[in-house]
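Taking it in order: structure first as structure tokens, then the write-up.
Left out: one protein chain. Kept in place: all the others.
Chain lettering (A, B and C) follows the sequence in which the chains are written, and residue indices restart at 1 in each chain.
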Amino acid sequence: MDFQLSDDQRALRSGMRDLLDAVFDRDRLRAAVERGGTLDRALWRELGAAGFFALRLPEEAGGVGLGLPEAVLLFEEAGRALLPGPLVATHLAAGLVKGAAEGEAVVTAVDGDLPVAHLAEADAVLVGAGALVGEPLRAFVAAARPVRSVDPLTPLHRVAGRTAATEACPGALDYEGALLTAAEQLGSAARTTETAVQHAGDRTQFGSPIGSFQAVKHLCADMLARTEPARAAVYAAAVTGDPVEITAAKLLADEAAVRNARDCLQIHGGMGFTWEADVHLHLKRAWLRAAARLGGAAAEELLAAGLGAARPGSGSSAAPGGGAPEAGGGG
Amino acid sequence: MDFQLSDDQRALRSGMRDLLDAVFDRDRLRAAVERGGTLDRALWRELGAAGFFALRLPEEAGGVGLGLPEAVLLFEEAGRALLPGPLVATHLAAGLVKGAAEGEAVVTAVDGDLPVAHLAEADAVLVGAGALVGEPLRAFVAAARPVRSVDPLTPLHRVAGRTAATEACPGALDYEGALLTAAEQLGSAARTTETAVQHAGDRTQFGSPIGSFQAVKHLCADMLARTEPARAAVYAAAVTGDPVEITAAKLLADEAAVRNARDCLQIHGGMGFTWEADVHLHLKRAWLRAAARLGGAAAEELLAAGLGAARPGSGSSAAPGGGAPEAGGGG
Amino acid sequence: MDLTYTEAEEEFRRRLREWLAGTLPGLPPKPSPDDWPARRAYDTAWQRMLYDAGYAGLHWPVDAGGRGATPTQHLIYLEETEKAGAPYVGANFVGLLHAGPTVAAEGTAGQRARWLPPVLRGDEVWCQGFSEPDAGSDLAALRTRAVRDGDAYVISGAKIWTSHAEVADWCELLVRTDPDAPKHRGISWLAMPMDAPGITVRPLRTLAGSTEFAEMFLDEVRVPVRNRVGAENDGWRVTMVTLSFERGTAFVGEVVACRRTLDALADEARRNGRWDDAVLRRRLGRLNAEFRALWRLTQWNVAESERTGGVPGTGGSVFKLRYSGARQELYEAAAEVLGADAFDVDREWVLDRLSSLSYTIAAGTSQIQRNIVAERILGLPKGR
Partner (left out) sequence: MDLTYTEAEEEFRRRLREWLAGTLPGLPPKPSPDDWPARRAYDTAWQRMLYDAGYAGLHWPVDAGGRGATPTQHLIYLEETEKAGAPYVGANFVGLLHAGPTVAAEGTAGQRARWLPPVLRGDEVWCQGFSEPDAGSDLAALRTRAVRDGDAYVISGAKIWTSHAEVADWCELLVRTDPDAPKHRGISWLAMPMDAPGITVRPLRTLAGSTEFAEMFLDEVRVPVRNRVGAENDGWRVTMVTLSFERGTAFVGEVVACRRTLDALADEARRNGRWDDAVLRRRLGRLNAEFRALWRLTQWNVAESERTGGVPGTGGSVFKLRYSGARQELYEAAAEVLGADAFDVDREWVLDRLSSLSYTIAAGTSQIQRNIVAERILGLPKGR
């Protein structure tokens, strides 16, 4: 067992971070906010060229031939950087929808009764196991109604006649999508932790950096204590691909992303409440992602259903149990 | 409107506190713990003589002729002092069961499927609207089974054939019982707050009283912020007698009692984990009371059912609504 | 423990209700939130109506032109106007609730005569220049400098979180007049005319997308010395007299509104089927308990204030600490009720959810409130 990043994985991750620093710095982020989250096609193609969408396609199909663990690292970086766009849907569509793998096509997805992201600029829409393109897509878009999105980076459309929620019986693609969304949440949670720590060290009140006050210090500690278990859960779920494990990872990453953004905002005080600070972008995106692809109630029910000594994959042993666990040493 | 204690109410409360200081000081409390919570009959009679049980009986029936607000103040003091015994049941039985009003009889009650408190020493048991005494009582006790109680101050019996929960449709007595239980919880919550503050000021670590550290300070502040709304809710419910208001009071007082005891324990550190510290007595009693007489889930459902603009007593106005409430000044 | 209102209080309520019932239907439509001059006009017109009906400055002392109402009457006023959907205090907020009372308490006869009547009549609007970019929770660390030059102060610096700055006539301004004194001792309180040269107001966009606050930059703005209220360098005390004057009524309207929102959430959940979710339903039940208790706590604090004659209360910090969190929980529950609609800003409650994020920050963060509760009420030792 070596549940750590391999050298290749580390290189992949830092390569992605360098790429995003270069092609999606803070100026481009704020520019994306100002144009309401509509996509930069050139950037989308750059992501395609870097293998972001084709990462898990076999090499013989023009892909990179890597797996979910590597994809999770890239999506974590995307989440850190607040990279806009239907990243998960387009990644899942690689090999299924023409141009998705290369970043030539923008592919979005219908997810339960949630409003659909980036619909106006989408070249295809995943609906269940299929994809709408061409005339059916145009008809679908025509019947949709734009809504004023709470997240400035994610334009939303209500689609006519709500599609039934898919959560009741998710398929393999749904779980993969949930995992990659969890990875984005993880990246966001880690980023807001860093931002909060940075601010707490810089901002002085009452003659000291606010990070020297326990109230602020402990908020930061709790942020890390949300991020690290979520990280272990997301990475492990990427390795095993187990549905219950993915569900657990999504739940914890959602909680880490939303609550860390809230704490980061609190630590920033009034400045955190402004449009100019990035923290609200993390929070609003985290809200959207938490509702998407295995949201709270459905995830909790799946995890509850996965419990019980007789259930498969419950992590229990059939061996006879011994009393209470050791309470640890005194001293 | 003068939602404050009247002079008479203040006098009543301080009289009760003085009485308990005299007849149930810490030595007697610990003695009660050591004998497993069995009652001191002499003390019970003293309570009776002081009018604790007969408080709300009309004067012409030999009672004190006061109301729920005054009863709530006495039960709050009882909760503060961790006074053991089926106080609520005996108080409710005054006028119903011979000797209850005078403290000659110990009256306990069956409450849903909970184990029954102080059954072995009870002279009567309230079951629904009636009371068992004499032979039926003896048969009832004979069929019961003592359980090793989590609360050292409250001996418990399982009764044969669980009685159906009464929460589904509580009667007036049930609400009164819930309110008086809430008052005990309130007293306990206030007491653990004081104890925690006292300890935080006395205990020195790292060269300072631990109460000078924000982590401890903020725990104490949150304790008070649980107690005071619970106090307002309990007192108001005593004035109005409104079932939904009583339910709200019980829920908040339960939460205040349990969580304040937990925080008090945390602030006491290792010493709080010992048998000798009183904090565990507050916690365990608070657990029992929280489950009794309108516990969590039932209370929450009743409160939910009480919501909605069309519902009676919802506190809403039929007047047309005006947008969002004022955000308060900037500056 | 008396929750019944006196005959006089009931009479006050009856007359107010009558007046509201007769008056509100004739009000013009509310202006767009982005149209500042229209908002000012709407708010000041409403204030003029209150003035004409005898409700202006309800809680102000009679000798300041107010009605000298009791805290309970003030509570009734706030409860009834909220329930009736009357306009909010809006642009008159600073004048009526802070600058005015400060002038009333600490100003000279001339200052009172100059500044108070226009506030009561809705003729003049005030804004507040207290917070600075580097002095948030630590307000007394403010750095905006005022240098005496003849009969004027020359002021330079930056202020933030100034509401209604675009349309205000006056700004109650805290400035540092003695940079060498301990930080609480070198501050003065000035009334700055907002048309003075050197003032630049820049809207500050919040995360809710609104521009209800502004930054204000001051570049050698001249303010006459006679506009100072209280002694030079005594501005901290002058300000705190009013800031800490708490009659328990600060959140009356909001709590009433939150309870109405909660009822509406239950109705909506029953309508859209989410009422079947026991987790959500019971969460709404808990919020019912929470806001009922906050309402009762409001009455408790008001009654206490009535007994003490309005001595500065500390219960306000406990209330704010609890209420800020409860309000945020209310709008988190609203998002659950809305489900997929929670991402549509045009749906009711969505912007309120965003606004509620400021509640644990504005007017003293919850961390600061906990310090106040622990040190000033519980008596724990100072520290960090």
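Quick note on the criterion: a residue touches a chain if its C-beta (ideal position, glycine included) is under 8 Å from a C-beta of that chain, and two chains touch if they have at least 3 such contacts.
The structure displayed is predicted, hence computed values, not measured ones.
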Residue, one of A:Ala11, A:Ala143 or A:Leu307, that touches the chain absent here: A:Leu307
Residues from chain B at the interface with the omitted partner, ascending: 112-115, 147-151, 156, 158, 162, 204-206, 208, 212-216, 262, 265-266, 269-277, 280, 283, 287-288, 291, 297
Contact set of chain A toward the excluded chain (per top definition): 1-6, 9, 69, 193, 197, 200-201, 208-209, 211-214, 216-218, 220-222, 224-225, 228-233, 235-236, 238-240, 244-245, 247-249, 251-252, 297, 299-311, 314-317, 319-331
Absent chain, residues of chain C that touch it: 277-279, 282, 383-384
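The rule is short, and it goes like this: only the chains that are shown with their structure count from here on.
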Farthest chain (mean CA position) relative to chain A: B
Centroid distance [mean C-alpha coordinates] between chain C and chain A, Å: 39
Chain A and chain B: spacing of chain centres that average the CA atoms, whole Å: 47
In chain A, residues with contacts to at least two other chains: 213-215
Residues within chain C bordering two or more other chains: 131, 161, 358, 362, 367, 370, 384
